[in-house]
Structure formats: structure tokens, C-alpha cells
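Below: one structure, written as C-alpha cells.
With one protein chain removed, the remaining protein chains of the complex are shown where they sit.
Note that the chains take the letters A, B and C in the order they are written out, and that residue 1 is the start of every chain.
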Amino acid sequence: MSAGARVFSWPLRVYWEDTDAGGIVFYANYLKFFERSRTEWLRSLGIEQQRLRESTGGIFVVAETSIRYHRSARLDDELIVTASLVEAGRASMIISQQALLKTEQPPGQPAPLLCEGSIRIGWVDAASLQPRRIPASILDSLKTDTATT
Amino acid sequence: MSAGARVFSWPLRVYWEDTDAGGIVFYANYLKFFERSRTEWLRSLGIEQQRLRESTGGIFVVAETSIRYHRSARLDDELIVTASLVEAGRASMIISQQALLKTEQPPGQPAPLLCEGSIRIGWVDAASLQPRRIPASILDSLKTDTATT
Amino acid sequence: MSAGARVFSWPLRVYWEDTDAGGIVFYANYLKFFERSRTEWLRSLGIEQQRLRESTGGIFVVAETSIRYHRSARLDDELIVTASLVEAGRASMIISQQALLKTEQPPGQPAPLLCEGSIRIGWVDAASLQPRRIPASILDSLKTDTATT
Partner (left out) sequence: MSAGARVFSWPLRVYWEDTDAGGIVFYANYLKFFERSRTEWLRSLGIEQQRLRESTGGIFVVAETSIRYHRSARLDDELIVTASLVEAGRASMIISQQALLKTEQPPGQPAPLLCEGSIRIGWVDAASLQPRRIPASILDSLKTDTATT
């Protein structure tokens, strides 16, 4: 499950809470931005995490992150944060993500890349935190998403 | 400048980053939610804080907060966060704010109140952090907002 | 249970994570600093919150905060954060707190006050979040602390 994955996009705005004394977005906060985009991507596929936890007893946990920072964003900037499935296995999946700066670009010109990375996510039992297989309903939703795009 | 102030509303969603081990939104994060709403309220009046800083050398700072917590919000909940000007003086202003839980209410029933408070905000020189008078352009925008509603 | 309460002090350092684009500590983060001090104050009385939750099923929740900001702290600053019991009732308690800037003062001169406030804390059932009476063991520890100082 990999080729031709849809790229999901989520807009967000930089607030004071996101910045640090360098005058820019604090780098750790891009992990939060990436997660907001992943969450909304899952929601767009009908996957609500709180409901899933109640019905299956499982939750997603982040197992690995790898991020490269290219440019800085500042207060009041608008960002576009993407999420795109790279690989979905039985116990974990890999999502590729980018944060782009929304600017008034001439048509055809790409938005500047702020940072990018890949996130590996596992599925665990919420009580024991032991790894479990990702529920079939989730994998089905992901497959359908990939297939139709 | 007080009576009949417009109540501005800003929607937002609860993500993992907002919660704590109690399973609910970490109380300090409502200050972030309140600020997002105030920022968007100011933006709706044409006041962009980053641009203002560049043109005037000044920034808003929070001088006082007073918050009462009534109910908890959880992962995936949708919130409505309000902002409403209570008072605007030469050097500071007071904003009244609420966080409400967006639910599928029967018509006419109010959204449950999560927390509410008032925030006093001052205007300072960004370099020295010394208090300054709030720029007239800001006060004018606030007055117009109050007058037209 | 009020007069002559011991003032507990907890030192901490300002890191990049604590600051915002104003170059100073983000105001909402003082709530975190206050909580670290309260937590260590409770720990100094033998009260461990995670263990308490496992043994009693209850947790503390913040019910009300009231904070006044006087001065700003910057990256690398050392702070002293105090906690002092003002009042302990059956269902909630009020703690008075200050954040002070640690400086090389001449002897006898007080540390500059950054911010101060009072926090009301309730005790709830962790599952239902319904208010409960504060466990007697906690009230006993608090009383002993007050009595011996």
C-alpha cells in the first residue's frame, strides 16, 4: 500500500504559543502541527481516535520521527501541513509530512517548504501499551483512500 | 467603551497535544485557546500583531488573568471560544472569554460552558518591555467594532 | 488551617521551550511553573499524585486561577517558585504562589517578583471527574506541615 497516495492538506495559523525567543516557531511544535494534520486526515477517512479508543481499547502511538528543518515561520504566518501515507503494515504505518508557508505566490510557483519528515506510528493497547495489530477497519479506510486517488 | 460589545466566536478542535494524563484538556491550555480567539478577533478588526510590531515597535502583553473551570473537554471535542471587549483604556484593555463545548444541542439550548475568565492586556515597547499607550489605530478599530454592534 | 503556613520554594531554569517571540517567558507557562512547585511541595509532604491515583482513584484538578504578571523573565534566567497553603476545605484548597527572579542581590534585598497568583484545586474521581472529598491522609499531611512551621 504505497504508490499514488493522496496528499492531505490542513491549514493552520501561527500564534504566540507556537513561537520562541528566536522570534520563530519552536521546532518541537512542528510535531504538533504534523499531528493535527494526521488527525484531520484520519478524520476525513472516518477515523475518530477517541471513538476508536472506546470501541477497540487501542490508541496510536508515535514510534519514530525524522524531521528536517529548512526555513522558519513567524507569528501570524499561515501554514499548510500535509500528510500522506507511505506504508501501512500490520502493526505500524509510516506517514510523510510537510509544513509549507502559505504565501501570495504567482500561479504555478510552489509554497516555500518549512520542514518535512516522516513519522512511524504504531497501534497499542491503551491500558498495557503493548503493540497490537492495527484494526482492520482502519486499514480498510486507508486502503480505500489510496485506491480512489 | 463597554456596553453591548460584540461577542466574537472562534472554533477549535482538541488534539493530543492539548490533553493531559487526566484524559482531559490540560487547564493551562485554555489560556492558549483564549489567545487564539483574541488573536482572530483582532484580525477580524484588521489588527495583525506581527505587522503592528514592525510598524509601531509595540506588542501586547498579558497583565492579569482570572479563570474559572467548570467542565472538562476531551480529545476530538470541538470547542467554541469567545472573546468580547469589556473595557479599553489608554494602557490596557480587559477581554471577557468563554470556552464552550460544541454539541448537537436541541435548538435553543446553550452549549455547555467549559471555562470562562477575563484577561487584562497591556501594550508595551517590544524592546524595553516598558508600558506604552495603546496606539490610536487599535483603539479606533475596537471602538468601531463596539459601535456597529 | 491558614495562618503561618510554610512557604515552599522550588528552583527552576528558563529554557527555549518556555519563551515566546516577545523574547520572554510565555505567560501561560507560569501555570506550569506553579504546578511544578505545588507538585514538589506535595511530594515534600509525602504526597505522590500518581500513587494516590492508583490507591484512591482520585486526582487533583485546577478549579480556579488568578494571576498577576509584574515583570518578565528571559532565557537562562533562574526562578524561584513558591507555594503556600492558604486554605484547605473538604473539597478544595487554595494555594498562593509566586515566581521570583533569582539574582545576585545584596544581602537582605528581596528577589524581584515576576508574577503571583492563587490557585484553587479540587479533588475528583479520575474516571467520572465528579467532585469528591479530599482524602483524609492528604489533609492530615497538610495540617502537620502547617502545624510544625
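Note that in this section contacts are C-beta pairs under 8 Å (C-beta built on N, C-alpha and C of every residue); 3 or more make two chains touch, one makes a residue touch a chain.
This one's a predicted model, so the numbers in the text were calculated from it and none came from an experiment.
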item	value
Chain not shown, touching residues in chain B	16-17, 19-24, 26, 28, 74-75
Interface with the undisplayed chain - residues on chain A	22-24, 27-29, 31-32, 35, 59, 61-69, 72, 126, 129
For chain C, the residues touching the chain missing from this view	13, 15-17, 32, 35-36, 39-40, 48-51, 74-76
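Heads up, the rule we're going with is that only the chains that are shown with their structure count from here on.
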item	value
Chain A on chain B, rotation in degrees - Cα superposition, rounded to nearest 5	180
Cα-centroid distance, chain B relative to chain C, in whole angstrom	25
Separation of chain A from chain B, taking each centre as the mean of its C-alpha atoms, in whole Å	27
Multi-partner residues of chain C (at least 2 other chains)	22-24, 28
